[in-house]
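Complex shown without one protein chain; remaining protein chains in place.
Chains: A and B, in written order; residue numbering restarts at 1 for each.
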Amino acid sequence: MTFPEVEFIGAVEILGTFAFAVSGAIAAIRNRYDVFGVLVLAFVTAVGGGTLRDMMVGNMPVSWLTNNLAIGSATLGFLVAIAMRSQIKRFQTWILFFDAAGLGLFTVMGTQVGLEAGMNIGISVTLGTITGCFGGVIRDVLSGTRPLIFRKEIYAMASFIGGLLYVGMLAITHAVIWAQLVGIVSIIVMRMIALNKGWRLPQIKYEV
Amino acid sequence: MTFPEVEFIGAVEILGTFAFAVSGAIAAIRNRYDVFGVLVLAFVTAVGGGTLRDMMVGNMPVSWLTNNLAIGSATLGFLVAIAMRSQIKRFQTWILFFDAAGLGLFTVMGTQVGLEAGMNIGISVTLGTITGCFGGVIRDVLSGTRPLIFRKEIYAMASFIGGLLYVGMLAITHAVIWAQLVGIVSIIVMRMIALNKGWRLPQIKYEV
Partner (left out) sequence: MTFPEVEFIGAVEILGTFAFAVSGAIAAIRNRYDVFGVLVLAFVTAVGGGTLRDMMVGNMPVSWLTNNLAIGSATLGFLVAIAMRSQIKRFQTWILFFDAAGLGLFTVMGTQVGLEAGMNIGISVTLGTITGCFGGVIRDVLSGTRPLIFRKEIYAMASFIGGLLYVGMLAITHAVIWAQLVGIVSIIVMRMIALNKGWRLPQIKYEV
């Protein structure tokens, strides 16, 4: 039972890292960073969330230091972003889909790390949300933009809700792989619908 | 002797976390972030300093991962900021007071962590200052502002001086709770006077 699950997570993790790397590389290209800067931002976006999670939990050395997949996927994402830069608009939907898949996967993985360490549900899901969202926050800070997750189509909240669904399914079915699937797919679906419909959370109105 | 001290710190920590959460939430509301973005920024501001301290010292999992008070206080700060957003100006003094209390408490706690780990005075107080100030730095970076602590009424320096006073009192009296009180109160007093009088440190003049 563990074996296919691990492979499944492995495959989705590669896709997610790849997707985040593409989104980082595109942000850097738009900022007219030089070619190595594009590579660096691709890498930082791809590994940022998992790195912060590992440092907070105490899982050191952090995961990208002990396997080659992260650097490999990030480099691939960089190359693909460079190659298809003139068709960025055409592939926009795919990029957003990969980004949503990455968000889903990293959220579920981060939540799982929290649960395994004996943290309670709220904290585990918060950890998952940070893992999923932080790479994008770094990307935006290093691009000189106020982070998109704070003001664009439902992003962090999709991650949080998906994390809760994962925990709920796990409690009900005790089937890790199905709970993971539900968590990841629900986040992808929420993101794609939010993007399509332009769903946003309300801003807080105030007068001073 | 330990018991009331721990309770005292516990109570001030909750107030401090709450105050920092309010200040983060208000910054997010001013930036027109969406409602979940306001919650995220409240949380990050509230736990940022302690998280960095724990990661640097090697106290993992970092403290908000192992108790519910931080998430609880931050959520409360978020709710209060939302509820009183139209009276932000009226409550401005209270917000600044809570923020000063948070700064004082986190500075003293961070300094204490350093001393307990056998670090020397200068390093321990620096650690305390980072613990006290870093949440606000993250808040400002994620709000797209150059950090206030670098250019506004004496902030980091109040934290540093308060940390030194705490260590000095501790060396003289060996009474932890009194030393803590002196450190925390002195930081609050310095902050409130600085805000009232508009005290600022001089800028470095230069011509190029």
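Rule of thumb we're sticking to: a residue touches a chain if its C-beta (ideal position, glycine included) is under 8 Å from a C-beta of that chain, and two chains touch if they have at least 3 such contacts.
Quick caveat: nothing in here was measured; it's all calculated off a predicted structure.
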Touching the absent chain when the full complex is considered, from A:L76, A:V141, A:I177 or A:M192: A:V141
Task: For the chain that's not shown, point to the residue among A:I14, A:I71 or A:V189 touching it.
output: A:I71
Statement: Missing-chain contact, candidates A:A21, A:V38 or A:V80, resolves to A:V38
Statement: Where subunit B meets the left-out chain, the residues are 55-58, 60, 114, 117, 119-120, 122-123, 126-127, 133, 137, 141, 145-147, 149-151, 154, 156-157, 160, 200-204, 206-208
Message: Using the document's contact rule, name the residues of subunit A that touch the chain not shown here.
response: 28-38, 40-41, 43, 51, 54-55, 60-62, 64-66, 68, 71, 82, 85-86, 88-89, 141-144
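Here is the rule we use: only the chains that are shown with their structure count from here on.
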Centre-to-centre distance between subunit B and subunit A (centres being mean Cα positions), rounded to whole Å: 30
